[in-house]
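Submitted below is the structure of interest, expressed as structure tokens.
Only one protein chain is missing; all other protein chains are in place.
Chains here go by letter, A, B, C, D and E, matching the order in which they are written, and residues are numbered from 1 within each.
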Amino acid sequence: MKAHLSRRYHLAASHRLHAATYTDEQNRAVFGKCNNPHGHGHNYTIEITVSGSVDPVTGMVCNLADLDAFAQTNLLDPFDHQNLNTLFAFQRTVPSTENLSLEVHRIFESFPHAHLERVRIEETANNSFDYSGPALS
Amino acid sequence: MKAHLSRRYHLAASHRLHAATYTDEQNRAVFGKCNNPHGHGHNYTIEITVSGSVDPVTGMVCNLADLDAFAQTNLLDPFDHQNLNTLFAFQRTVPSTENLSLEVHRIFESFPHAHLERVRIEETANNSFDYSGPALS
Amino acid sequence: MKAHLSRRYHLAASHRLHAATYTDEQNRAVFGKCNNPHGHGHNYTIEITVSGSVDPVTGMVCNLADLDAFAQTNLLDPFDHQNLNTLFAFQRTVPSTENLSLEVHRIFESFPHAHLERVRIEETANNSFDYSGPALS
Amino acid sequence: MKAHLSRRYHLAASHRLHAATYTDEQNRAVFGKCNNPHGHGHNYTIEITVSGSVDPVTGMVCNLADLDAFAQTNLLDPFDHQNLNTLFAFQRTVPSTENLSLEVHRIFESFPHAHLERVRIEETANNSFDYSGPALS
Amino acid sequence: MKAHLSRRYHLAASHRLHAATYTDEQNRAVFGKCNNPHGHGHNYTIEITVSGSVDPVTGMVCNLADLDAFAQTNLLDPFDHQNLNTLFAFQRTVPSTENLSLEVHRIFESFPHAHLERVRIEETANNSFDYSGPALS
Partner (left out) sequence: MKAHLSRRYHLAASHRLHAATYTDEQNRAVFGKCNNPHGHGHNYTIEITVSGSVDPVTGMVCNLADLDAFAQTNLLDPFDHQNLNTLFAFQRTVPSTENLSLEVHRIFESFPHAHLERVRIEETANNSFDYSGPALS
């Protein structure tokens, strides 16, 4: 009786899509307005889906308080209200939402209380990205 | 050409998370404010996903009128505007949303007109739970 | 240059609509399934709208941190994950969402950093209630 | 490191559910108000999910500009603000949302820049339909 | 202590924007794709806002059951799953959402249990129209 629990976290951040190995012209051609020099930003909604058997006593897959504490320390504290380009995680990769979803997956793989199934990030009301593995860390 | 049809039903109910075998202190530690003695409540959104081949004449996986009638009798009439703790289904298990999703899955397994694929319950805008089998009844 | 700021807070609570001066039959006739004896619940979204001039230095109507702190102490701590019928505020009135909006208005009238304009409560995706004054306290 | 990208497109269209081989009485019995002779309409939200490896230079599964251009030509231009019953695609099948999802899947199978994983159509806030293959074209 | 109650109703309908006194060319210039000859459609969300004093016994502005019954008979039965151009109300006016909001206002002015304050219609996620009076009937 394996069930899934999904929890949505919200963070606001800025980024600029720009590939170091591209010329300015190539960057504008590929990234369009996302390459604007001073960056822009989004409200990111990050949905973490974990799975596990339902505990017969508590009726829980895992305790939401544990997931929230893990997310506060490992996701919200380091990423919320930041410029993604300035973070260590994006020193060698473009802070696209695809790469952000890989990074968040890498982080939640070490959540100890349930099995990570999927990371899904809504960048705008119309764009979303998800990664379901394999493990990256 | 197997397609999926998902239909969302809405119900308002109350519950209290409390394990009979725990002390009061353990209950408060595990369930936090969800253990408040007089209960609290939610608007639950329950999405039922069924699958089947698309009928070449009607263009349907199944008739929504049949699914709605089944949901009215088996889901909305017994669960809407109720206190979940008082229902027969939760006499021996905690009325967590994980257990509610198992119970709703058990119910829709007997829907005769399409194959149940998944039950997904949104408890709040940020929390959801789903169960995709195996069959429980 | 008076602008408005609206902030939404979320709480889960249960209630039962039942008038002490009505017979059981009258209560069922007026309140329908909302009169079910063991109660039911909702996710309430409470939008507080305040107004004020935009500060020329900070660009703010008021500091959201102040509004959040006030809401935590005066709205979320006393009302979230509670059964409204058991609260002092509803010992003499039915805990309808109309009366809840009056009560929340009374509370935020004393917010010291901006002028309360309106309280709006969404009880479900389709029902909402609002109160814009006059002052009640 | 295969990731998924989902993009939502919006179109407004009308349709009438009516099977040519049914009597008028059968059509009313099966399709109910969806068989009203002059048709009715919906705002359809069409979510296209594609997958691919994340490009190490651009950080993209595919360029959204390419997906948008493909969708404009092949989905929005031919389907938006149309009566589905008058389109070539529905001359021999009922323009149900199940059949629309098959048709949209057939269209996006030829998108050259990423692999089509799923088409999901929300017909109303409560009804959605999806098709994940096999390929139809 | 006058409070407001707002209730949202949902209907699906089709329409074509076309002015009888315009040439075909003028119609295309003014209405664009909304003038497509076979029509198109929308999911309309219609929010009715009424006001009144909060009844000291019931805690209600008015009984939602009364508002729902009135809406079923006067709004949903005549308008849902219809082609607006074929209805009596739009024989002499274009079935724009502006005119639909005037028509719905005219209808709810005769709701006997509370005072109509406003009709608001969401035609799509991005377009809405409202009318607050004066009375039209």
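The rule we apply is simple: contacts are C-beta pairs under 8 Å (C-beta built on N, C-alpha and C of every residue); 3 or more make two chains touch, one makes a residue touch a chain.
Owing to the predicted nature of the structure, the values given are computational and were not obtained by experimental measurement.
Interface note for the absent chain: among C:A19, C:V61 or C:V119, the touching residue is C:V61. Interface note for the absent chain: among A:R7, A:H42 or A:R120, the touching residue is A:H42.
When the missing chain is restored to the complex, the residue among E:D80, E:E98 or E:E117 that touches it is E:E98.
Hidden from this view is one chain, which touches chain A at 10, 12-15, 33-34, 36, 38-43, 80-83, 85-86, 124-125. One chain is missing from the display, and on chain C it is touched by residues 1, 3-9, 54, 56-61, 63-65.
Contact between chain E and the absent chain runs through residues 17, 19, 21-22, 30-32, 93-96, 98-99, 101-102, 125-132, 136.
We adopt the following convention: only the chains that are shown with their structure count from here on.
For the pair chain A and chain C, the distance between C-alpha centroids works out to 34 Å. Residue positions 125 of chain C each touch two or more of the other chains.
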